[in-house]
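The block that comes next holds subunit A.
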Amino acid sequence: MSPLELIGGIAVLVGGLLAVVGGIGLIRFPDFYTRLHAASVTDTLATALVVLGLALMASGVLVVVKLVLTLVFLIATGPVAAHALAKAALHGRLQPQLAREAEEDRSSST
Partner candidate 1 sequence: MSATAVMAHLPALAVVVPLMTAPLTVLVNRPALVWRLATLSCLLTFAVAVGLLARVLELGPFVYEIGGWAAPWGIEYRIDAFNAYVVLVVTGVSAVAMPFARRSVEREVERDRAYLLYCAWMLALTGLVGIAVTGDLFNVFVFLEISSLATYVLVSMGRGRAAPLAALRYLVVGTVGATFFLIGVGLLYEMTGSLNMADLAARIPPIADSRVVHAGFVFIVLGLALKAALFPLHAWLPGAYGAAPSAVTAFLAGTATKVAIYALLRVVFTVFGARFAFGTMAFDVLLVPLALAGILVASAVAVFQQDLKRMLAYSSVAQIGYMLLGAGLVSEAGLTGGIVHMFNHALAKTALFLALGCIAYRVGTVTVASMAGLGRRMPWTMAAFVLGGLSLVGVPLTAGFVSKWYLVQAALERDLWWVAAIVLFASVLALIYTGRVAEAAYFRPAVPGGLPDRAREAPLSMLVPVWLLVGLNFYFGIDAALSAGVAGEAARGLLGGVS
Partner candidate 2 sequence: MPHALSLGLVLYVLWLLLSGIYEAWLMGLGALSCAFTVWVAARMDVVDHEGHPIHLRWGRLLVYLGWLGREIVVANIQVVRLILSRSMAITPTVAHVPASQRTDLGRVIYANSITLTPGTISIDVRDGDIEVHALTREGIEALLEGEMDRRVRELEGEPG
Partner candidate 3 sequence: MSVETTLVVALLLPALGSIFVGLSGWHPNVRETVTLATAGITLWLVASLWPVVAAGGRPRIELVETLPGVPLVLELEPLGMLFALVASFLWVVTSVYAIGYMRGHHELNQTRFYVCFAVSISGALGVAMAGNLFTLFVFYEVLTLATYPLVTHSGTEEARRAGRIYLGILLSTSIGLQLAAIVWTWAIAGGLDFTPGGLLAGKVDGPTAGILLCLYVFGVGKAAIMPLHRWLPAAMVAPTPVSALLHAVAVVKAGVFTVLKVAVYVFGLDLLSELEAGRWLAYLAGFTIIAASLIAMRKDNLKARLAYSTVSQLSYILLGALLATSASVAGAGMHIVMHAFGKITLFFCAGAIMVATHKTEVSQLAGLGRRMPITMAAFLVGSLSIIGLPPFGGMWSKWFLAAGTLQAGEQVLLGVLMLSSLLNVAYLLPIPAKAFFGKPTDRSDAGGFQEAPMACVAALVLTALGCALLFIEPDPFHQLATQAIAPLATSH
């Protein structure tokens, strides 16, 4: 196993573990909005680690291009989808569960 492959493998593994953490967050966090944050762990770093790790292990240029393209697309669409989700939820009158002080701030400001 070449050093590049080793690094790639580690990156992929770490990415996978991050994804698990994101999944745990998805389960543990109390409301939809907080869960969105947990999901974004996967959307960003986990995805990047896995895909870039794979790119390090790849043999052909074409594969690397495709991987990078996948990553770019994932990174480009992930936040858009998350934003759209949050906005839709707010529009659909799903109230976020806020920390008490923050809630007071919010009620005083509006």
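As a convention for this text, a residue touches a chain if its C-beta (ideal position, glycine included) is under 8 Å from a C-beta of that chain, and two chains touch if they have at least 3 such contacts; residues count from 1.
Selection rule, in plain terms: all candidates are chains of the complex that A comes from, given by their letters.
A quick note: this is a predicted structure, and the numbers were derived from the prediction, not measured.
Student: Which single candidate from 1, 2 or 3 touches subunit A in this complex?
Tutor: Looking at every copy, the candidate touching subunit A is 2.
Student: Going by the contact rule at the top, pick out the subunit A residues touching candidate 2 in the complex.
Tutor: 18, 21-22, 24-25, 28-31, 33-34, 36-38, 40-41, 43-45, 61-62, 65-66, 69, 75, 78-80, 82-83, 86-87, 90, 96-99, 101-102, 105-106
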